[in-house]
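With one protein chain withheld, the remaining protein chains of the complex are depicted in position.
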Amino acid sequence: MSAPASALPRLQTAAGATLVRGGLAREWRLASRTVRASAVCLALFYLFAALSPVFAPYDPTFQNREMPDCPPMRPHLSAPSQWNQGLLWAYPMRMVDAEERTYAPDRTRRIYIHLLSGGHLFTTDSPTQPFYLMGSDGLGRDLFSRIVYGARVSMCVGLIGVLITFSLGLIVGALSGYVGGMTDNLIMRWSEIEMSLPSFYFLLALAAVIPPGISAAQRFFLIVAIMSFIGWAGLARVIRGMAASVRSLPYVEAARALGGSRWRIITRHVIPSVIGYAVVAATLSIPGFILGESALSLLGLGIQEPTPSWGNLLSQAEDPQNLARYPWILIPGIFIFLAVMSFNFLGDHLRDRLDPGNASR
Amino acid sequence: MVRRIGPIACCAIALWCAGCEVRRPANDRARQQVLYTAIVSDPQTFNPILITDAYSSEILGDVFESLLRINPVTVLPEPGLAEKWEIAPDQKSITFHLRRNVRWFDGQPLTARDVLFTLKVIYDPKVPNSLRPGLLIDGRPLTAQALDDYTVVMRLPRPFAPLLYGMMGIQVIPAHILEPIWKAGNFNHAWGINTPPDRIIGDGAFKLTRYVQNQFVRLTRNGDYWMKDEHGGDLPRLHGKGVQIIPDSNATYLRYLYGQIDIYAPRAEEVLAIREKIKSGQLHGQLKEIGIDTGESFFCFNRNPRHYVKNGVADPRLNWFTDPNFLRAVAHLIDKRAIINLVYHGLAVPAVSDISPENKLFYNPNLKDYDYDPKAAAEIFESAGYHMVNGRRTDPQGHPIEFNLTTATGRPESDQICAIFKQDLENLGIKVNYQPLEFTTLVEKLDATFDWDCVLMGLTGTIDPNEGSNFYRSSGNLHLWNPDQKQPATPWEAEIDHLMDLGAAEMDPAKRVPYYWKIQQILHDQLAVMLTVRRKEYVSWTDSLEFYQPKVWGTYKPEWMQFKVN
Partner (left out) sequence: MTRFLIRRLLNMIPLIVGITFISFLAMSLVPGDYLSNLKMNPKISPEIVHQLQAQFGLDKPLLVRYAKWLWGVLHLDFGFSLKYRVSVTSLIAARAFNTVILALASMIFAWMLAIPIGIVVAVRQNSIWDRILSFLAFFGMSIPNFFLAFLMVYFAMWMGKDWLPPGGTFSVDYNSLDFVNRVADRINHLILPVFVLGVAGMAGLMRLMRSQILELKNSDFVRTARAKGLSERVVIYKHVLRNALNPFITMAGYSLGDLLGGAALVEAVMNLQGLGLLLLDAVRSLDIYLVMGSVLIGTVLLLLGNLLADLALVAVDPRVDFSSMASQ
């Protein structure tokens, strides 16, 4: 989490400095195994998002209409003599029954999997002779490619959402807590209204008014914006409480006595003193965004087909028939789960590191 | 104590997990003769005149009767409350002879007075009901007169064939109960769903006995029902019906598998599962393909100048969507085989005509389908001046082709069909923005703001095409591509309007057929709607149910149904 710290270069608190001074290497040594695993997991998912075309073997929207709901295939290691054809190979799947959608491996032939070829990490000669690492969906699209591309939506929704909530909550909360009086009162009443709104339904109502004809990216940002709009109030209230207590600390009073302007005191003293908490709160609120997006997309109100997101990939599982016959369509749920868990571990760890006084919480 | 908590907690969990065994009263269907079925949503009213939803009509269909009913096998009218009817030679009046042995649940006989009252209420402008438009002939009401207590004559301003089918949907209500309420001006609030069920006085095979919101409707046999079987035995044979309200179709399916309901119409994937389970002996039931979908599902392009022409300048999209070449090319891009295989597991057939083949009276079998052929589509585009420029298909004026595609949310099938369609269009360089909408939002766009380009829609089918007037006629509000026109915008729309007039004015069904065949031909040629596929319809029911004959248009001889008596 050194990124937000560098965004605020004048950050001078003990908590923030620990991270910056210590460096990532030291952090890595200090972290437990679970935290390391989480960091690796998240790094991988963000790599998926950043380099989707490389990680995905196929175009995520390519429909192989001959192979719907194909089960995952098992890769085999080639004999060294065949390494020129491909290090790995798999048996191609043949549809046995079109109605039932049952497949059997065709043991007479082999599909060779080329590593690092054609700009992909791994792929096969043609998408019509595919290797489905995680199976295919109901339209014959490669589930793994869709998951890789889906990471773009699902992993970014948290980051961008948190960026918005974080800045809003931090500024509004610090202002409100430090200035106090009428401003404080108004902001707090407003935040109470926002917090008491039935957020999920509100989200639904707002998602329904998003105009069509906008691009998938625009729609994505609108959804994040709506979620952030609903989510900032809670953070702002806590920051406000902390800022209000900072106000009466001797060093802040000293700064005021020395004639520091209000804005300067807020940015130099109030915000830095609460940033540790805010970083932790932000990390722990990312899962909320990821889950919010999945829930909306699952209900068909979030990211729309054919753009994949981990949420809308799961919507095929809403039908217990599909669930029972093609259990691999639940795999995107595992990715959601891993991402959420990693953020929880990481947030927990950050809390211990940034706020040692509160270590056990 | 710390140590004790662990085991205690474990015991608690174990107890919890073991669950409770529910001792059910022996579920002897043969003895009870109660049929359990399911509907998706609560009924909205128990007043047959005010029905606007499918669920109320499903329930009240058993409680109230119409003058005529449909024979689901021949698709022709057959006697209901009227034991026979005669059409006068000038085709302008129909005489209905009522059965003399029909009694309301409170013992009062059903007479011509009830029929006249029912018509009077339907024509009352203060009573919002969906029956009135079907009974207006060129905007004029028909006049009805009682010759005696059991004979009603209806006089029409001109011959009007759809009346017979219209009569099937009009359930007669008891005048002796509802007339005072109507006169007091309270008809719109009479027989709402809060009414105690025993106050709903009908004349059908079943009485309403209990309704618990969100849970079930209970119907009990009407012992005094007029219909008898071949041997003079009492009908209906079932002693009652329990209609469960289950909003989720997956849940309905599971309940069928668990034997909690007796009849279920499975979706494609479920058909396969049920077939397997019957084969392996896990499920004791029947599975039958009863026919194909009577409705239609289609892509439709907006041709409404009210949306596309702003300040005298037409949006290029209007040009594309009214260009026969563009439409023909697009029609060749609908991969019906992929839709059938991928979306419906092979359990569907390509739809060619706007009227379903199940409508044996009016279906036109002579239309030639637009085959899926991307190459032919590309050639049509090229020859009509839609060339590829920088990887995008552009129209002759140089506008890149791009449009919005929408449908109602909540149906995974629609999502998949749209994804297939979108892919094929994009392969030819046409950009499609897909955005499903909540149904209410979608309807506002189709009906009021006209702010849409292409939609995937489904409409239910009717036997008499005249009941689809709202859709066929250029003045109709369901004439999706350009609704509520004052004057038909194109010659072919004018021709359809004219054919609709002719078809309705002819009483002999055989003579009506050519008009409706021609309408189907025009819609097919002009591609006002591009049909997708029609599902094969299946019904599965429990083995112990006998004499159950489901058809796509309804159950044949439903009164004969019963559970096997051992």
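Letters A and B mark the chains as written, and numbering starts fresh at 1 in each.
By definition in this document, a contact is a pair of C-beta atoms (placed from the backbone, for glycine too) under 8 Å apart; a residue touches a chain by one contact, two chains touch by 3 or more.
What you are looking at is a predicted structure, and each value in this text was computed from that prediction instead of being measured.
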Next on the checklist: As a test of the contact rule: which chains in view would the missing one touch?
Outcome noted: A, B
Item to check | From B:V153, B:L254 or B:L318, residue that would touch the chain that is not displayed | outcome: B:L254
Checklist outcome for this item: In the whole complex, of A:L168, A:V238 or A:V340, the residue touching the missing chain would be A:V340
Item to check | Chain not shown: contacting residue from B:I137, B:L478, B:V513 or B:V552 | outcome: B:L478
Checklist entry - For chain A, which residues lie in contact with the unshown chain of the complex? => result 34, 189, 192-193, 196-198, 200-202, 204-206, 208-209, 287, 291, 294-295, 298-299, 314, 317-318, 320, 323-324, 327, 330, 333, 336-337, 340-341, 344-345, 348, 360-361
Checklist outcome for this item: Per the touch rule stated above, chain B touches the missing chain via residues 1-2, 5-6, 9, 12-13, 16-17, 19-25, 27, 36, 41-42, 44-45, 52, 128-134, 169, 188, 192-194, 212-216, 242, 244, 246-248, 250-251, 254-255, 257-261, 410, 438-441, 443-449, 457, 459-460, 462, 467-471, 477-478
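Operating definition for what follows: only the chains that are shown with their structure count from here on.
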Item to check | Euclidean distance of C-alpha centroids - chain A vs chain B, Å | outcome: 43
Checklist outcome for this item: Residue positions on chain A within touch of chain B in the complex are 61, 63, 65, 68, 98-101, 138-140, 208, 212-215, 299-301, 304-306, 315-316, 318-322, 324-325
Item to check | Of all residues in chain B, those that touch chain A in their complex | outcome: 250, 253-254, 267, 269-270, 272-273, 335, 338, 341-343, 345-347, 404, 406, 409-410, 412, 415-416, 418-420, 422-423, 433-438, 441
